[in-house]
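The complex is shown incomplete by one protein chain, all other protein chains being positioned as in the whole.
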Amino acid sequence: MSKGRLEAFSDGVIAIIITIMVLEMKVPHGGVDLEALRPLAGVFVSYVLSYVFIGIYWVNHHHLMHAVERVNGRILWRNLYLLFWLSQVPFTTGWMGENHFAPLPTAVYGIVLLNAAIAYYLLVLAILAHHGKDSRVATALGRDFKGKISVLIYVVAVPMAFVNRWVAGALYVLVALIWFVPDRRIERVFGKG
Amino acid sequence: MSKGRLEAFSDGVIAIIITIMVLEMKVPHGGVDLEALRPLAGVFVSYVLSYVFIGIYWVNHHHLMHAVERVNGRILWRNLYLLFWLSQVPFTTGWMGENHFAPLPTAVYGIVLLNAAIAYYLLVLAILAHHGKDSRVATALGRDFKGKISVLIYVVAVPMAFVNRWVAGALYVLVALIWFVPDRRIERVFGKG
Amino acid sequence: MSKGRLEAFSDGVIAIIITIMVLEMKVPHGGVDLEALRPLAGVFVSYVLSYVFIGIYWVNHHHLMHAVERVNGRILWRNLYLLFWLSQVPFTTGWMGENHFAPLPTAVYGIVLLNAAIAYYLLVLAILAHHGKDSRVATALGRDFKGKISVLIYVVAVPMAFVNRWVAGALYVLVALIWFVPDRRIERVFGKG
Partner (left out) sequence: MSKGRLEAFSDGVIAIIITIMVLEMKVPHGGVDLEALRPLAGVFVSYVLSYVFIGIYWVNHHHLMHAVERVNGRILWRNLYLLFWLSQVPFTTGWMGENHFAPLPTAVYGIVLLNAAIAYYLLVLAILAHHGKDSRVATALGRDFKGKISVLIYVVAVPMAFVNRWVAGALYVLVALIWFVPDRRIERVFGKG
């Protein structure tokens, strides 16, 4: 089975998630001064963060599928499972942003990101099982240092949201940075990975 | 006529349906505790069920089109007819979820699923008529045990919604399981199909 | 310049229009009996009609682009102009459906369809100018009987909406039927076209 439609479908779903999320920022009816924009500031920040997260998943999905040669039913479903958790991001982004990173919304946001990270890992495992340990995709993935450290940071950040919301927020930003910054620099900081 | 655009268009429509459906879960404005999430619980369950159903249709459509070699006008229109019924799923999902599986919404949900199943069957017939009984797609489809049993279960589940809503709900879940669980196991339970 | 992205972009826009339009039918909050569905009946009818119209445009666009060999800037823009008018269909569909085919909404609906038909014709002209009169696409299009009769019927239907709304509605359905029913039968009724 070819990977073409899995890529096309995933592109469609991720394009909708990332675009609709930003479109959720609603026109402030009636106000035409800076005061009217103020309530949007917190929401804007949380949307930018989520835009970067969804962007990271798209770029990684792009790289991952580039190395994939064929797909099976299990891979299709694990991909759908990943897309399900990504589709929960806009909802939790809005809830967290509207309530100024209140403890529960911030924790729920982390739980969604954690589940997405686990779903991505399960997708990778299904791809490796289908291609074999010596395949091109196995070599391309390597030891997946970033994936494992992300899960670890989320596990710390979720309970931290109830202690200090800004520490939890900073940990989410840290995960985004780990993926965003090119690999060489990360490795210099955290060791060879 | 090539099948490329039929696949691309169907991917687009199904991606929009499955994503928008989940995005329909609205941010609980104002509340930041678990109490604010409680009304969403029933809605969440119905959305997960519908996500799996739409996912099943996408995976099946993927498999079906994989074996298709060419399309004609009739196939394009039967595909549009299937997409029409799939696009009714989010509406009925929300209605059923918000009202805790009340009889009429639960029955309407089943009617939409039944129509989608019939539309899929009509699409398969148009494809078989265009390819011939000895074609690769005819062999790949086989006797379509799952399609027939699904229609049968929906026909039972719709009136059952007025007797006992949970039995109707359980029958919908049963259909999802029949498609979700790999074929071998199903066949062991229901006979050789 | 290849036609691949024009097809992909058009598929995306038409998929969004046709899907979002149907998603516009909103869950009747609170009601769980047939009474709650009644206000949706008129809306449902108008959405089905528009679904068929958008479906016809997609199928025709599919056939048209199939015969096209290359595109230029003018074709890209005329295609965007067609998509603009198609994107006005959901808005006018809702307005007409909610108000039980009231004169002005029904006339505006016809004006949008008329503009879409003209835009399609302009797109065809740009394609013919780019490919030459003896090209495959020119042969495939032929004398475009359906396109011309559609424009004529819309021109009659729009003022008719202020005289008798049901006549206007019936004329819209007639246009849909002209495109929907396979060509042979149409030609038998209206002459050789």
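By written order: A, B and C. Residues from 1 in each chain.
One rule holds for everything that comes next: contacts are C-beta pairs under 8 Å (C-beta built on N, C-alpha and C of every residue); 3 or more make two chains touch, one makes a residue touch a chain.
In this text the structure is predicted, and so the values were computed from the model without any measurement.
Asker: Pick out which of A:Leu23, A:Val155 or A:Leu174 touches the chain that's been left out of the picture.
Answerer: Answering carefully, the residue with contact to the hidden chain is A:Leu23.
Asker: In the whole complex, not just what's shown, which of C:Ile17, C:Leu49, C:Ala116 or C:Ile153 touches the removed chain?
Answerer: Once the missing chain is taken into account, the touching residue is C:Ile17.
Asker: What chain C residues would touch the chain not displayed?
Answerer: Touching the missing chain: residues 1-2, 5-6, 8-9, 12-13, 16-17, 20, 73, 76-77, 80, 83-84, 87-88, 90-91, 94-95, 98-99, 102-105, 108.
Asker: For the chain that got dropped from the picture, name the residues of chain A it touches.
Answerer: The list for chain A reads 7-8, 11-12, 14-16, 18-20, 22-23, 25-29, 32-34, 37, 48, 51, 55, 58-59, 62-63, 65-66, 180, 182.
By our rule, only the chains that are shown with their structure count from here on.
Asker: What angle, rounded to the nearest 5°, describes the rotation that places the Cα atoms of chain B on chain C?
Answerer: 90
Asker: Quick check: how many Å separate the C-alpha centres of chain B and chain C?
Answerer: 27
Asker: Could you work out how far the Cα centre of chain A sits from that of chain C, in whole Å?
Answerer: 39
Asker: Please output the residue numbers of chain A that touch at least 2 other chains, ranges allowed.
Answerer: In chain A, residues 12 touch at least two other chains, as defined above.
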